[in-house]
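These notes concern the structure reproduced below.
The complex appears here minus one protein chain, its other protein chains still in place.
Chain nomenclature is as follows: A and B, assigned in order of appearance, with residue numbering initiated at 1 for each chain independently.
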Amino acid sequence: MYAQRPEVRPATVEVLVDGRPVLVPEGASAAAAVLVAGLPALRTTPVGAAPRLPYCMMGVCFDCLAEIDGVPNRQACMVTVAPGMRIAPQRGARIAGPRA
Amino acid sequence: MNGHDLAIVGAGPAGMAAALEGTALGLSVLVVDEQDAPGGQVFRAVERAAGDPALAGEYAADGAALVRAFRTARGVEYRPGTTLWHVDTETLRLSLLRGGAAEEAGAARLLLATGAQERPVPIPGWTLPGVMGAGAAQILLKTAGVVPAGPVAIAGQGPLCWLVAVQLLRAGAGPVTLLETRHRSPAMVAAKAGGLWAGRAQLLKGLALMREARARGLRVVRRVRGLRALGEAQVEHVRWEGGTLPCATLLLHEGVIPSTHVTRALGLEHRWDAAQLCWRPVLDGWGATSHDGIAVAGDGGGIGGWEAAVATGRLAALDAACRLGRIDAAERDRRAVPHRAALRRALALRPFLDYLYAPAPEVLAPTDDSTPVCRCEEITAGQVRAVARLGATGPNQAKAYLRTGMGACQGRMCGTTVSALIAAERGIAIEQAGTLRPRAPFKPLTVGALAALAKDDAA
Partner (left out) sequence: MVLPAQPPSPAQDRHDAIVIGGGLVGAAIAYGLAEQGLDTLLLDEGDVAHRASRGNFGLVWVQSKGLGAPHYQRWSRQSAAAWPALAAALATRTGLDTALEQPGGLHLCLSEEEFSARAARMERMRAEAGNLGFEYRMLDRSEVAERLPGIGPAVVGASWTPYDGHAGALTLLRALHAAFRDLGGTYRPNAAVARIDAAPHDFRVTASGMTARAPRLVLAAGLGNAVLAPMVGLAAPVRPERGQILVTERARPVLPVPTVNVRQTAEGSLLIGESKEDAGFDAQTQIPSVMRGMARRAVLAMPWIAELNIVRAWSALRVMSADGLPIYDRSERFPGAFTANCHSGVTLAAAHAQMLAPMIAAGALAPELLPFSAERFGHVRTAA
């Protein structure tokens, strides 16, 4: 869980984290939104189904892969929140194929 | 396609300073950066967060000023949100990705200013949710103004540990405990490394930071060894030899290391720095690499901090201007004088810090076989040791056998650890084990984006 500091960052944006509306500071990344929302895991790994949350927050570790606005496996720490953004956990390997 | 005189990859302090210097010398400059605002990591989100009292200091003052100057500089084409995925080493054409579409750019000279990353700290349990780098917590504070709720443990060593502790405490986080892994004494290090007088400004800043941390209630446990993170689906405790502490957030930090992914992918010559315990590209005094058209500035060439990054950025731009015939060598050398002085000042305390905060051998080569080493492919230290015994003499063979380095991060998090484990197991120096050889694409791009690359763009 992460605590916001509205006294310093008053402007917020509403996004959906795993279907739930959450208000997060403007300028936050999707990864930060997930941490603010208190989601227990942002993804489960394709190899061992292990739960992961972001690690490096700067695009190096690729542990923050999430499904953002329907697109799987996006680095959530590299995406800035926008109103209505849908952020969902990446559960294992992505689905591929027609009508995916 | 018309190219620029100088293409700079990275809009951190080195990249921004190089751009400012380059345009002042009349060069046409392109700056690409994957973040959507300038500042790199040290000045990340400074335009938004400079007013946050928790971040007061050089970040708010110097960082904001540098970004402002960069934003208003003439002659700079700045492409934020743009990722570099390939460089043609013959023509220096850059393959880029922006908004999901592939595009290209050309330049006469290339400056890589891609900075540093936190040194991976593989301990048992480090992949648990709630464990992250200390720098990551700082990025969260800068980009979102948020702090971890509940008890925070910072485990590791180095100036960033103290800085992050202070910033978190100022921002209302807590309780915060520093589990310091430092095993060398400052007095012993000072006697060996020196530089305390020349680096006194930095030293005093560091001491002030430590005082403020304690005043704000930071608890410090010294000489911590054998760290492990424990918990079911997230970190709940951190344990070390002789102690344990409940925590909701565990921040690991054993210094920062140059990001050499792109420089290695381009086949540039590297060396192992025994003082900083990291790979770094071989550079001359102007940042020139083993490739005639490519230079490196900033922490990507060796850890020195933001002020050193600014100096090396300016020096690289001067050299570029000279090589392009805009100024002669005498003028280049003359203009370099203040930047060389600044660089000397900035690096004065470096040997002391490098030696004081040198990571213990088990940070590079974890002793516990169950320790995850490759986070992407979920491979442990024990598995790496086993293929070293099977005959893998370096990380590329280990990658073929185990898939370490085949995940999304392409070995950024595991490469050096795998080399160190193989070296330890085979009784050779890490230089003999060597490095991973990554390839383009340096960062992922979709099959569709690649397929849509325009015909005359693709060389």
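By definition in this document, contacts are C-beta pairs under 8 Å (C-beta built on N, C-alpha and C of every residue); 3 or more make two chains touch, one makes a residue touch a chain.
This is a predicted model, so every value here is computed, not measured.
Trainee: Please identify which residue in B:G267, B:P338 or B:P361 touches the non-displayed chain.
Mentor: B:G267
Trainee: Identify the residue among B:A248, B:L324 or B:A386 that touches the chain left out of the display.
Mentor: Touching the chain that is not displayed is residue B:A386.
Trainee: Which residue numbers on subunit A touch the omitted chain?
Mentor: Interface residues of subunit A facing the absent chain: 46-47, 71, 73, 92-100.
Trainee: When the complex is taken as a whole, what residues of subunit B touch the one chain not shown?
Mentor: Contact residues on subunit B toward the absent chain are 86, 88-89, 95, 267, 386-387, 389-397, 400-403, 406-408, 410, 425, 433-434, 437-441, 444-448, 450-451, 453, 455, 457-459.
Note that only the chains that are shown with their structure count from here on.
Trainee: Which stretch or stretches of subunit A touch subunit B in the complex?
Mentor: It comes out as residues 1-5, 8-9, 24-29, 32, 35-36, 40-42, 45, 47-48, 50-63, 65, 73, 77-78, 80.
Trainee: Could you list, by residue number, the parts of subunit B that touch subunit A in their complex?
Mentor: 34-36, 41, 44-45, 48-49, 51-54, 117-118, 127, 129-133, 135-136, 139-140, 143-150, 171-173, 233-234, 248, 259, 375-378, 407-409, 412-413, 443
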